[in-house]
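Below you will find the structure I want to go over with you.
The complex appears here minus one protein chain, its other protein chains still in place.
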Amino acid sequence: MRSPDAIVIGAGIVGASSALSLTNAGLRVLIIDRGAVSSGTTGAGEGNILVSDKDPGPELTLALRSRDLWFEMQEDVGDSFELEAKGGVVVARNDDVPLLNLASEQSLHGVVTQKLDHESLHQLEPYLHPDLHSGIFYPQDAQCQPMLAAAHVIRTVVARGGAFISQAKVTRIIVENSRVSGVETSQGIFRAPIVVNATGTWAGEIATMAGSHLPIAPRKGFILVTEPTKKYVFHKVYDSDYVSNVASSDADLQTSTVVEGTRSGTILIGASRERIGFDGSMNYEILRRLAAQATSLFPILRDVQLLRAYRGFRPYAPDHLPVIGEDGKVGGLWHSAGHEGAGIGLAPGSAALITDAILGKESFMDSSPFSPRRFAKVSV
Amino acid sequence: MSERVSFTFNGIQVQCESGQSIAAAVINTGTLALRTTRFGEEPRSIFCGIGICFDCVVVVDGVANQRACLVTAQSGMKVDSRS
Partner (left out) sequence: MIVVIGAGPGGLAAAEAAARNGSDVALIDSAPRIGGQYWRHRTEVSGYRNYRADALFAKIKASQSITYISEASVWSIERDGKLIRVNYLQGGTESSLTAEKLIIATGAYDRSLPFPGWNQPGSMTPGAVQALYKGHGVLAGKRIVVAGTGPFLLPVATALAEAGVEIVGLYEAHSPLRWALSPVALIFNLSKFAELIYYWRLLAKHGIRPQFGRAVTSFAHGRVTISHVNSDFHVKAKQGQIVEVDAVAVGWGFLPDLTLGGIAGCRQRVASDGTTVFDVDRNQLSSQPHIWIAGEATGIGGADLSLLEGEIAGLAASGQEIPSHLRIKRYAKEIFAQALSRSYPIRDGWKSWSNEETVICRCEEVTLSNIKESVVELGAEDSRTAKLFTRAGMGLCQGRICSRNVAEIVAGLTGCTVSDEERIASSNRPIAAPISLGLLGDGKK
């Protein structure tokens, strides 16, 4: 497909969703990736589709719509990626006032929240430490298997007349008269008036290739995976530190507690955030911290064994909002990147915003807070 | 070396020599299957015998996923195929 209507660079969940959305709007879409499906951050994702961890604001609005779009996508593509409205339980470790305040705020903006006292908290999660006495239940939080989702969505795009070319590394963005007209790759040149940059942690490189600029940087995270075990964790469970860490700009290591079970019986434990570039090396001290945090929430996990740990690089912008919209310098170049740790949850919502914008239609929300033009140009 | 050890496997008493592994002791009684798999419920036994494959995992005194080929049988141990 040498001359599609649109080229999407990136076969992770954001690229896949964008391609599906554009395809369903009637465009012939070519997806390209320098690797295979989900070879970037999507392959390291936990599958979080959350509204609980977002302050009221544009990202929460996006997250709410996107969450519902996930279920529409399942209707469209098929029940093939373990999508589940699991619900999230945020536990207050000590002072629960900040959490309760956040929940009140969120509930004014469309988030369903349920205050949990000691009894109801332990009814939802019987294995939680008995000293934990307060929390909030977010029934809208959901879970999926992100690699399967990206793969099935791409399969659907191809079935509907689109195409996917893997192992095609973009070497040049072809710009003529300040408009994009195609891409040059290791597998040849492809021409289209619309190019969507869905390359996540590497989106800045693509922007630079086009003569533009996107300040997206990696934020490293580890995930622990246990042996398959009895079901001890019934929802996504986090402590309220998760909320403040996401919005922080501290360079130092930040950890919060995230614990959930999976269909295969393993338990996933996170979460850490570090700004150390693309240094992918293992850090056992961080693993220890994450383990200690998890067992402080769920003492029974002390006897559960860790089997493996892996890391990924979340793509983030300096203001911790995703970048969704047309490039400020190059017309026809649309970015959907920098979703940090929320890429999976926000993918279909971002795809809807991008598609509406490309077609010149009004969308479900004003996407200007996400505009790439919000970054002051940095002269180097 | 030939001191007798006695433990239970799925509630049934197994006798063996001191120093033998749980897997060796159970296999010596003529039972090959040590557990069934979690998805397909298929029987599994010792496969690599040296602690690499984890096919021989059993629950030992309540602790899951212990390699029966590596754990030395001790008197009074309660070994089960599943918890």
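Just so it is clear, A and B label the chains in written order, and each chain counts residues from 1 on its own.
Everything that follows uses one rule, which is that contacts are C-beta pairs under 8 Å (C-beta built on N, C-alpha and C of every residue); 3 or more make two chains touch, one makes a residue touch a chain.
None of the values given here were measured: they were computed from a predicted structure.
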item	value
Of A:Ile9, A:Leu22, A:Val37 or A:Val111, the residue in touch with the unshown chain	A:Val37
Residue among A:Thr23, A:Ser212 or A:Thr226 that touches the chain left out of view	A:Thr226
Given A:Val111, A:Val258 or A:Leu301, the one touching the chain that is not displayed	A:Leu301
Residues of chain A (touch criterion as defined above) contacting the omitted chain	36-39, 43, 147-148, 151-152, 154-155, 164, 166-167, 224-228, 264, 269, 282, 284-285, 287-289, 291-295, 301-310
Residue numbers in chain B that touch the chain omitted from display	1, 17, 19-21, 23-25, 27-28, 32-34, 37-40, 42-55, 57, 65, 69-70, 72
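What we mean here is this: only the chains that are shown with their structure count from here on.
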item	value
Centroid distance [mean C-alpha coordinates] between chain B and chain A, Å	43
Residues of chain A that touch chain B when the two form their complex	227-230, 265, 303, 305
Of all residues in chain B, those that touch chain A in their complex	38, 63-65, 83
